[in-house]
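I have a structure I would like to understand better, so I am pasting it below and will then ask my questions one at a time.
Every protein chain but one is kept in place in this view of the complex.
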Amino acid sequence: MRREIPLIITGVVGFTYIIQFFIPHWPFNIMEHMLTDWMLIIFAFAIWLGVLNLMKVSLDRISKRTKDWPYALVTILGFLFIVIAGFFFSGGRRFLDPGTPFDYIYQFIYTPLSATMFAMLAFYVASASYRAFRARTKEATLLLLAAFFVMLGRVPVGDAMTSFLPESVRLSKFADWIMNYPQTAGQRAIMIGIALGIVSTSLRLILGIERSHLGSD
Amino acid sequence: MNDLIWVAIKFMFEKLLRIDRRIIFLFVLIALIVPLFLNISQHIAISPEVRDIYDSLRKLQPGSRVLLAFDYDPPSAPELQPMAVAVMKYCFKHNLKVIIMGLWPQGPLQANLAIESIKRDKEFKDNPPIYDKDYVNLGYMTGNELVIQGMGTDIQRTFPRDYLGNPTSSLSVMKGITNFSNIDFIFNLSAGYPGTVEWVLFAVDRFHAKLSAGNTAVQAPQVYPYVHSGQLSGLAGGLKGAAELEKLLGFYGKGTKFMLSQSFAHIVVIFFIIVGNVAYFATRGKKKK
Amino acid sequence: MYPTKKALLETSKFIFLLLSFLVLMNVSAFCAVPEDPSYGAPAPPTDLVVRDVPNDAGGAIILHWDPSVDDVEGNDKFIGYEILRSTSPDSGFKVIGTATAGSTELTDNQTVDGKKYYYIVRSLMGSSIAEAWPVGPVSSSQQWFNLGRINSFIALLILSTAILWYIHRARRGDTLFIRKIAGLEAVDEAVGRATEMGKAIYYIPGTQDMDNVQTIAGVTILGRVAKLTAQYETPLDVPVSRSLVMITAREIVKEAYLNAGRPDAYNDSMVHYLTDDQFGYAAAIDGMVVREKPATIFYMGAFYAESLILAETGNSVGAIQIAGTAMPAQLPFFIAACDYTLIGEELFAASAYLSKEPKLLGSLKGQDFGKLCILGIIIIGSIIQTFGIFDFTSIFTVQ
Partner (left out) sequence: MEFGFTFSNTLAAILTIGIISFLWRDNPLYKLCEALFVGVSAGYWFVSLYYQNLLPQLFDKLGLTLIITPHADVKEGALQVLFKQGRFDERILYIFAGILGIMMLMRLFPNLGWVSRWPLAFIVGTTSGLYFTTYFQSNAMAQLKSTIIPLNSINNIVIVVGTVCGLIYFYFSKEHKGVLGGAAKVGTWFLMVTFGASFGYTVMSRMSLLIGRIDFIFSTWLGLVK
């Protein structure tokens, strides 16, 4: 029973979605909406699990006084800080309005941290280019060449370097061509392949052929 | 003697290959900071995909309704914010009504930042955009692509209230708008999921809306097949796309300003790729010998 | 000073315009007869066609008209169209929507199924209007099948049948050939190396939730890796960014250790949650990698921008890295910074190849059948299009 009921749920819900795609008639049209809302609700519950786990891991670190335990305390305090500000001092559901404490934390703590994390990628890109991008094989050489032309073609410098050529064959035009033709073709092969892969995985899940995600009894 | 030179070169390159990556980081940092203080004008070539956006915008009559979908958060703002500002300025200047919404919770906040900056702009000081006359902000809605699907049937039911809590039906900009068939143009600013792909799949493929998009450069390559198939009419990719839009629409801003740093950065990366490969082949060639 | 000839001409032209405008306003108020377009009332739109929106859940009627002759580019006075609706052909028309100049279509989705409606579309130019005759009656209804999607329906039916048939064959014991996948051959070797070095293996199942098929494929491959680590007694660490993934991954690792006969070696802390946030997650793993220097790192699943941070840091501590993702934007980094990379669909093929499970092998063969069909269609279709025999592409229109 512990496995059968989940399999039935997956099958019924999956089929409902497929049916509504082809049959627009009531009641399938409203079921899709409702089931999607339900999924979002379950997701919202699931974050509790994650948060509780994070708290448990951090508290463990503190109680066992492992190396760097004070940082675990910072994590907990940071969490409590924004949660308390969000729930009790930011006007309830208008919590994202400009001027609330939640918005302040968002703008001056969360944003710089997350944006800088993202921006760090610029350094890693440069370093990866240097250390990992080698023309070892014909394929790698092609990857490098394409990257080279696109990178130069997408900044004004590329055109300045090829300014002796007629306008229509300058680097920026060549980069545009790579994007529009060979790149589009390769991208398309990937997209079609992925789409077929998704169809077959979904089919297996819905029919209960694939059940590894449910684990064992 | 010859061998000695080889050994020396090999030693040098091997040293170079094991170069501390912090030196690379430093080069990148310098390449980005220095140009901010320089003032060199660059010629920006216009790509056909960006011209498509411009052509679509130019065809719109005054009073047309433009939907701006803000599907990004602050980390992607450097690329997308300049596009948002340029398109909004064009709309306000040509009296196009702007409807703002977001599938990312932070999107409508970015829209507010863009409007704030437009209000500070000299060009709009005398004639600042007015809420509910020139634009409305419907805010964020959960549900990802299902929000788009809902809008295809009824926008006002999908967004019952605007960002400020006013009923959508009471807004003058929203008058007569039921679904995408009353929207003349959609411009989607996207940094991932949900974003341009979902807008294409739902708004264009299912409801035949007219859609252009501004994307982060990371996402742009995946979207090109849709431009080519005609599902998407126009695409601006990354900072270059932003600079092109600024040039075509006639509002120079951060997109153009940052292009110089961008150029320097690309040159640094290309330089490192070349050096890395030269060093790699030099040391490998020696090994073979 | 007296007026020049030109000024006189301009003034008289203005007065003439004003007069004719006033006259036309009066005339158009009584009957909407199209008049000289440059001066007065606009021409009405023509050939209004109204019908139920096909293939929908009802509640909507679509209107289509030919634009007014005044609706041309450059005519700034032409504002657009107003759409009026009534339940009677003679009276009670109310404006239900507007459309800007240049548009020829509007969907009225405020209808009650089965009720009869009449529509009028009128042009607006300056302050004058011109109406076309009412058209109707028409009513909306909901349909039992979306005929616009019959092509997808048939294609999906064929594809699904092929997949199921191959799965059936695989279960019956038929050998189904699958070519070697380079990245996968390296899995055993990578686990072996970690064992020799006495260091840990990290397994990163991506940053997306269990609703992502790539995550599911990633977690399937984790089962195989966990089986190997159980046999070799190599420490395994699986940091995850979603609670659901944590639950699933724990189940799978536990089962693998059980099957390998080492349930004692398993404990829940092998799979642990860090944070839902993409970069918070990347930063935390970064720290772990730098501090603990694992021997082998697997990245299997759906990744976004964090891919590069992870792969580069892993590379810098000299770990063997094997990646697999179907995220096109992240593939270049994995290809560049990892030792082996499963490209796109190879990730899905990998779980089949590793487990040799009939269901996975069968569906891979089914997908291959789909690819073969698509290849054939593209080649034949392109030839047909080249010689312009007929519009072959119309068969594949999506709605």
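To keep things simple, chains are lettered A, B and C as they appear, and every chain counts its residues starting from 1.
Note that a residue touches a chain if its C-beta (ideal position, glycine included) is under 8 Å from a C-beta of that chain, and two chains touch if they have at least 3 such contacts.
Predicted model only: the values in this text are computed from it and were never measured.
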Checklist line | Partners of the unshown chain among those that are drawn | finding: A, B, C
Next item on the list: For the chain that got dropped from the picture, name the residues of subunit A it touches.
Entry: 2-3, 5-7, 9-18, 21-22, 30, 34-52, 54, 68, 71-72, 74-83, 86-87, 92-93, 95, 102, 104-125, 129, 138-140, 142-151, 154-155, 175, 177-196, 198-199, 201-203, 205-206, 213-215, 217
Next item on the list: Over the whole complex, note the residues of subunit B touching the chain we left out.
Entry: 22, 25, 28-29, 32-33, 36-37, 75-79, 105, 113, 116, 140, 142, 165, 200-201, 205, 216-218, 220-221, 225, 228-231, 237-240, 254, 258, 261-262, 265-266, 269
Next item on the list: State which residues belonging to subunit C touch the missing partner chain.
Entry: 149, 151-152, 155-156, 159, 176-179, 181, 209-213, 216, 243-244, 247-248, 274-277, 279-280, 283-284, 286-287, 290-291, 308, 328-329, 331-333, 335-336, 343-346, 349, 364-365, 368, 370-372, 374-375, 377-379, 381-386, 388, 392-393, 396-398
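Assume only the chains that are shown with their structure count from here on.
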Notebook entry, point to check: In terms of C-beta pairs in contact, which two chains are most connected?
Noted result: A-C
Next item on the list: Could you grab the centroid distance between subunit A and subunit B? Build each centroid from C-alpha atoms only and quote it in angstrom.
Entry: 18
Checklist line | Between subunit C and subunit B, distance of the C-alpha-averaged centres to the nearest whole Å | finding: 19
Check: So which bits of subunit A are touching at least two other chains?
Finding: 114, 117-118, 125, 127, 129, 131, 133, 147, 187, 191
Notebook entry, point to check: Where in subunit C do residues touch two or more other chains at once?
Noted result: 279, 305, 328
Checklist line | subunit A-facing residues of subunit C, complex | finding: 55-58, 142-146, 149, 153, 156, 159-160, 163-164, 167, 209-211, 213, 216-217, 219-220, 223, 242-244, 246-248, 250-252, 254-255, 258, 272-277, 279-280, 282-283, 305, 308-309, 311-313, 315, 326, 328, 332-333, 335-337, 343-345, 348, 359, 363-364, 366-367, 370-371, 374
Checklist line | Contacting residues of subunit C [partner subunit B, same complex] | finding: 59-60, 73, 76, 78-80, 95, 97-103, 105-110, 279, 304-305, 316, 328-329, 398-399
Next item on the list: Provide the residue numbers of subunit A that touch subunit B in the complex, in ascending order.
Entry: 33, 36-37, 40, 94, 96, 98, 111, 114-115, 117-119, 122-123, 125-127, 129-131, 133-135, 144, 147-148, 151-152, 154-157, 159-160, 170, 172-173, 176, 179-180, 183-184, 187-188, 191
